[in-house]
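As you look at this complex, bear in mind that one protein chain is not there, while each of the others sits in place.
In order of appearance the chains are A and B, and numbering begins at 1 in each one.
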Amino acid sequence: MSLHEATTPAFRANARAALDNANLQAALRGSRGNFITKRARAREDLPEFDALRDRARDIKDHVLAHLDLYLEAYEAQVIASGGHVHWAETAEEARAIVLDLCRQAGAKAVNKGKTMISEECGINDFLAENGIAPVETDLGEYIIQLRGEVPSHIIAPAVHVTVPEIEAAFRKAHTHLDPDRDLSDLAALQAEARGVLREKYFQAEVGITGANMLIAETGHSVIVTNEGNGDLTQSLPRMHIVMASLEKIVPTLEDAATILRILGRSATGQEMSVYTTFSRGPRRPGDPDGPEEYHVVLLDNGRSNMLATPFQDMLRCIRCGACMNHCPVYQAVGGHAYGWVYPGPMGAVLTPSLIGVEQGGQLPNASSFCGRCEEVCPVRIPLPGMMRSWREREFEKRLTPAAMRRGLGLWAFAARRPRLYRIAARLGAGLLSRLGSKTGRIASLPFARGWTGERDLPAPQRGGTFMDRWKAARR
Amino acid sequence: MSGPHVALFVTCLVDMFRPSVAFATVKLLEDAGCRVEVPPVQTCCGQPAWNSGDRENAKAIARQVIAAFEGYAHVVVPSGSCAATIARDYERMFEADDPWAARARALGARTHEITAFLTDVLGVTEVGQKAPVSVTYHDSCSGLRSLGIREQPRRLLASVAGLELREMAENDVCCGFGGTFCVKYPDISNVMAGDKTRNIAATGADMVLAGDLGCLMNMAGKASREGRAFRARHVVEVLAGDLATPPIGEAG
Partner (left out) sequence: MSARARILDRIRAAAAPGDRQATVAAWMAAPGGGPLPHQATSHGAQRLTQFMQKLDAAAATVGRVSALAELPKALAHELRKRKLPARIRFGDDPVFAGLDWGTIGTSRGPGRIEEPATLSRAEFGLAETGTLVLASGPDNPVTLTFLGETHFVLLREADLCGGFEDFWTAWRERGLDPRTLNMVTGPSRSADVGQVLQLGAHGPVALHVFLLS
């Protein structure tokens, strides 16, 4: 699956296929609720949690209002510590920068810690096309790389894969191991991946990681992981490349602490993830390990165009995944149905911003606006409101499907004329009431298959509309 | 009567599909001493237009509702979703310097969902009804998350003699209705509805109650297609003692 061919316009078909995929459904059902319970417990255990969310929101808003200044301050610190900063306006530019750096390092293999920005830029396919082997080291990313897939979740990339599927992928890929080996338990699977990847850590010339934060005060890039793969990825090769988008900046170390206090709790319910690593520059003179070169690729790719628009608040996102963990639509269809890099509610808002509403417009429509995402968002992004704003843009650009526009137009015409509306309601209620007079419900309606395909339509009560009955009774 | 002057916003679904919900709402309000009027200039709150990105029609309908309802002390709605549209969204539809924004804000401040109005505004603690039934309560999303309605219906239900409340798993998870969502994405909506009816059935309760007819029609329609045994009613029917009216999706 190539990353750049967004299948977002086919969301409906993707969703149907996902619902019919028994393995996917088993995987989704298996994980459902885990994240929710753990986050809820972590929140209960920290009375200041919601106040910290407010503070985190304020920090990010402050950064976005002064982003140019913080980027310059950050860049100066990276340079002062012996690192390099490369600015990329587009994914193409970022790819070219990374390839150039890899070639400078004489890289044949590149190890990768988990980075969604690299997914956004399609680094893996690009490096492979250019003769450099990318090796994903996050266990979940490794699994999906073997399966030729992309992540279906921003923090649990292989959440859609069942254990038997993992075993099959390992048997297919790890042909150097005994074909009769026992992989019947989870521990054996994890141990095998650990063994295979341990070798690879020592072979790559370049390590690419993402960044959860970039700290303007110090020039640190920060990664947060549980496995430790990001640390081996950046500490063993001779070059460390950080791929990060502009909005990852936070001003100070204290501000980073505020974000850390809500990040792990919102993501996995952990007070702290196992490894939080602050990296600054290359290895120091006399250091026996660590990279000799440190490069940061700062990616814009449409983000600066989101400033001062109704979608600016989306740039507060800290990529915890809580919105998708709590989203009933995501939980029903999984992340791949969304058809581009970012799934779930955050993806439904971000995707149209980055690839255009013409391509990504399905996503903000595929929401019941239940509001659970906004309720749990650690930086209080008004996700449903922003999805609604996208629908408005679509409507203005006349991208809303014609049938929908016609139906809406007809309904609104009546709704703006109460007397006409009364008559229409009376006729409609009478007709539907007669259709369902025997059972009280209607099993099939030709013009409402969307409703009656899988559920009955309760018929209107007999005796007319409320407005008619009220008028008759009271006057 | 000298109690508060209340305008009932019926909602389009209640008007057309289940007038008994509006009659039960009127009864609860009158029992609590309110003078209830039903302004004739009302159709729908405009939420379908607003949530579909059709701001112009949404604003036109909002202006119509604001003009028709601003003369009353309170506006009461038997739906958390429609109440939230009036109370929260109307103001957002207009530019800040548009005079309608201030009128929308003023109306929003006086607009309430029925169970919240009874408990929070009128201080009702008892409805004086008897109903020997076991029920489970679905928290409809807009009411829960936009208006913070959660305890109010439960407090009132607790005052119904003989009624047993059995909470379901995931009672705060969307049932898959979501307004136009259920017909725009019927496949996904159906899965969500199926999860909901399974959770309801697992409680063994006689009926599911909720404060929004849209969600109720979705849950009842799914349950009847699946042949589930539980019934579905709007919470006000139970609170007003109307168990004689056939449940949602059943013939009398």
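As a convention for this text, a residue touches a chain if its C-beta (ideal position, glycine included) is under 8 Å from a C-beta of that chain, and two chains touch if they have at least 3 such contacts.
Just so it is clear, the structure is predicted and the values come from calculations on it, not from any experiment.
Shown chains touched by the missing chain in the whole complex: A. Across A:V110, A:V159 or A:A366, the residue that sits in touch with the chain not pictured is A:V159. Among A:R103, A:R181, A:R198 or A:R406, only A:R198 touches the chain left out of the display. When the whole complex is considered, the residue among A:R39, A:K60 or A:R261 that touches the unshown chain is A:R261.
Note on the undisplayed chain: of the listed residues A:A18, A:L71 or A:V135, the one touching it is A:L71. Within the set A:I36, A:I143 or A:A429, the residue that contacts the chain not displayed is A:I143.
One chain is missing from the display, and on subunit A it is touched by residues 27, 30-31, 34, 46-48, 51-52, 55, 59, 62, 65-73, 81, 87-89, 93, 137-140, 143, 156-159, 162-163, 166, 186-187, 189-191, 193-194, 197-199, 201-202, 216-217, 220, 226-229, 231-232, 234-236, 246, 251-255, 257-258, 260-261, 268, 270-284, 286-290, 298, 300, 304-305, 307-308.
Convention: only the chains that are shown with their structure count from here on.
As a whole-number value, the distance joining the C-alpha centres of subunit A and subunit B reads 33 Å.
The residues of subunit B lying in touch with subunit A in their complex are 10, 12, 14-20, 22-23, 38, 40-44, 46, 48-55, 57, 60-61, 64, 92, 141-142, 144-146, 172-174, 176-193, 195, 217-218, 220-222, 224-225, 245-246, 248-252.
Taken in their complex, subunit A has these residues touching subunit B: 12, 15-16, 19, 328-329, 332-333, 365-372, 374-375, 385, 388, 390-396, 400, 404, 408-409, 411-412, 414-416, 418, 421, 425, 428-429, 436-441, 443, 448-451, 453-467, 469-471, 474.
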